[in-house]
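Note that one protein chain is taken out, while the other chains of the complex remain in position.
We call the chains A, B and C, going by the order they appear; numbering starts again at 1 in every chain.
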Amino acid sequence: MDIKDLLELVKELADLPVGELELEIDGVKLKLKKAGVQPVAERVETPAQSVATPSLQPVSPTQDGTPQFPPDAVVIRSPIVGTFYRAPSPESPPYVDIGDVVEKGQTLCIIEAMKIMNEIESEVRGEILDILAENAEPVEYGQPLFLVRPLS
Amino acid sequence: MDIKDLLELVKELADLPVGELELEIDGVKLKLKKAGVQPVAERVETPAQSVATPSLQPVSPTQDGTPQFPPDAVVIRSPIVGTFYRAPSPESPPYVDIGDVVEKGQTLCIIEAMKIMNEIESEVRGEILDILAENAEPVEYGQPLFLVRPLS
Amino acid sequence: MIERVLIANRGEIALRILRACRELGVESVVVYSEADAYSLPVQLADKAICIGPPEPINSYLNVQSIMSAAEVVKAQAVHPGYGFLAENPEFAEICLACDLAFIGPPPHVIRLMGDKAEARKRVASWGVPVIPGSPGEVDTEEEALAIAQEIGYPVLMKAVAGGGGRGMRLARDEDELRQVFNTARSEAGAAFGHAGLYVEKFVHPARHIEVQVLADGEGNVLVFGERDCSIQRRHQKVLEEAPALISQVLRERLFQDARLVAEKVGYVSAGTVEFLVDEEERHYFIEMNTRIQVEHPVSEMVTGLDLVKEQIKIASGVPLELEQKDVVSKGWAIEFRINAEDPRSFRPSPGKVERWVVPGGPGVRVDTALYQGYEMPPFYDSLVAKLIVYGRDREEALSRGKRALAEFKVEGIQTTIPLHEAILGSEEFREGKCPVDWLERFVW
Partner (left out) sequence: MIERVLIANRGEIALRILRACRELGVESVVVYSEADAYSLPVQLADKAICIGPPEPINSYLNVQSIMSAAEVVKAQAVHPGYGFLAENPEFAEICLACDLAFIGPPPHVIRLMGDKAEARKRVASWGVPVIPGSPGEVDTEEEALAIAQEIGYPVLMKAVAGGGGRGMRLARDEDELRQVFNTARSEAGAAFGHAGLYVEKFVHPARHIEVQVLADGEGNVLVFGERDCSIQRRHQKVLEEAPALISQVLRERLFQDARLVAEKVGYVSAGTVEFLVDEEERHYFIEMNTRIQVEHPVSEMVTGLDLVKEQIKIASGVPLELEQKDVVSKGWAIEFRINAEDPRSFRPSPGKVERWVVPGGPGVRVDTALYQGYEMPPFYDSLVAKLIVYGRDREEALSRGKRALAEFKVEGIQTTIPLHEAILGSEEFREGKCPVDWLERFVW
């Protein structure tokens, strides 16, 4: 990792909804905090912030869920807009159920968008703690789908 | 990483919404905090009232003065709207001057309203610390006229 | 042209007048009470001058303070708005005595029209229909009973010095009249300082249709069209529209009579001639309001003209440039009066305005002195905004009203927005021609 990579990284981060980052890679340690952006987890905890945030909450489910997730869990979100299917066909059993242990790269569900079936794979090895969307219902970008507890 | 790289990095950061950066690379440790950017966590701690008060202050002089008055002084305000006169006629000496000691009930000035001369009397015995309105100028209801230090 | 106007009012109407001054290049001086130091008119005026403590009697009704303020700021005219001193003939006289133009009609016109019984008598003498009733004040219960007998029940007892729907009592028969006569007298005495009553036939069902006039005192009287103000609660208007759903024949009669009243009385400035209209489209003069009214914007929306600017020009002695042919009503306008009240109990709800997002877009006008972060003082009336919508026709105005109310976001205080939404949702209202007591019976 050289200085160019680093700048690239910092620039990329600037546009992403990331508040803080700590990185240790190839002997390089990096710690970044974005200006004026409070990490989402903290925003939920501090009650004073309610003054600053708009008082009308958007209907979007992207906004509502964060606080209730256990801190050690990973949220797998929909990368696209589409219809959420838990199984490859109405007759098939679901890809996964609560309590299942999934491998990294294992298919968790399908998001159908424009007649194309997009398989969504697990980003981690872990246990499915919860399934957060309803079968055959529309999901939007960034909507939480699965809650997974990572296992090593 | 040389000094040029470092400068480059700092310059780039200046334009990006990054507040803090800690970096350890090739034995170099860097810790950066942007000037004029307050970490958000601290922003929350600052009193919330500033949000509550209207940000546009009215032009009225009634609103501006109060805090700067000494705590033991008494402010004598105009009870009516009118024109403030320090003397009974242009030729006469003023009723009072700074430093004078006035008795309770002693006339301090005249407020002319609708061609009627209203004598304003001191509410207390005390020393005139300041005269807060200009002779022959309009004053509004509640406008501070005299600052008096009460004497027993 | 007048160069500096003193605005002797507060809230949205002070801002309305201030806007007219600005557009004419006239300086505006707003007087205010201590409770209004942070109000929008005070912030926006060229000059603002505090005239007293919060209670109206010591500030907005304090003639001496207001006149002193006018003197010290060297104002050339006073605009009284509505309410407070707007229809006080003595105040108008004092203004004139101090060489201040009073932006309104001459004192004798205010005085005549302020005496409702006398006004009715005079107007009847000019051939304008009035509601059958006592020729003047009735002093005793027996007199009232005799007149009621003659004109037939139900009858209304109305305070001679009342107005704006205040000081009325209904009697459906002799017994009721006996019951309420003395109460009505003492109420009138308490509320208006004069216990005089007159008796009138109760026209029912009736609609309240009024005609806006504008006169320059040089013989030019313009009729600015009519408004239907039948949606009322306790005789207070809640929602108004222009034009009214009436026949062209009635419209022309109303215009003719309104013009006649304005001409005969020697009217100057903006005024309103109010009529009741029964189911057979017979119309009866009720009263004339000698001020700019809360609901004047609906007439401005359909004519594209500015009544308050015309008032100021007239007070400056500028003869009307407008002719009757320039006043063309086009489309449909509805005004929703939004009060800071619980929409069901109508209990006032002052407080801090935590969120205030006003509607916008096509055909929407908002007249308000509120802003987000404003602390509403509890001393004054509860009108916080007038939302006025305009459409090509009544249907478009109704749908626009519905969407504008839905996007009006208020937090921190309660408002009557839900009531207006319910009214718009009602089939009867959408059909139109609701009588004046419709809202009292409206269940939502």
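The working rule: contacts are C-beta pairs under 8 Å (C-beta built on N, C-alpha and C of every residue); 3 or more make two chains touch, one makes a residue touch a chain.
Note that the structure is predicted; figures quoted are calculated from it, not measured.
> Where the complex has a chain not shown, which of C:115, C:300 or C:341 is the residue touching it?
Considering the complete complex, C:300 is the one touching the chain left out.
> Just one of C:360, C:378 or C:425 touches the chain that is missing; which is it?
Considering the complete complex, C:360 is the one touching the chain left out.
> Given the contact definition stated above, which residue among C:74, C:108, C:234 or C:330 touches the chain not shown here?
Checking the options C:74, C:108, C:234 or C:330, the one contacting the hidden chain is C:330.
> If I consider the whole complex, including the chain that's not displayed, which of C:282, C:402 or C:433 touches that chain?
Only one of C:282, C:402 or C:433 touches the chain omitted from view, namely C:402.
> Tell me which stretches of chain A touch the chain missing from the display.
So the residues of chain A touching the missing chain come out as 15-17, 52-56, 58-60, 62-63, 80-83, 113-114, 138-143.
> Residues of chain C in contact with the chain that isn't shown?
That gives, for chain C, the contact residues 15-16, 19, 22-25, 40, 43-44, 297, 300, 304-306, 330-331, 355-358, 360-368, 371-373, 390, 392, 396, 399-400, 402-403, 406-407, 409.
Everything below uses one rule, namely that only the chains that are shown with their structure count from here on.
> Round to the nearest whole Å and give the separation of the Cα centres of chain A and chain B.
From the centre of chain A to the centre of chain B is 50 Å.
> So how far apart, in whole Å, are chain B and chain C when each is placed at the average of its C-alpha atoms?
Whole-Å distance between the two chain centres: 41.
> From the mean C-alpha coordinate of chain A to that of chain C, what's the distance rounded to whole Å?
Comparing mean C-alpha positions, chain C is 58 Å from chain A.
> At least two other chains touched by the same residue of chain A: list those residues.
If we look for residues of chain A contacting two or more partner chains, we find none.
> Counting only residues that touch at least 2 other chains, which ones in chain C make the list?
None at all.
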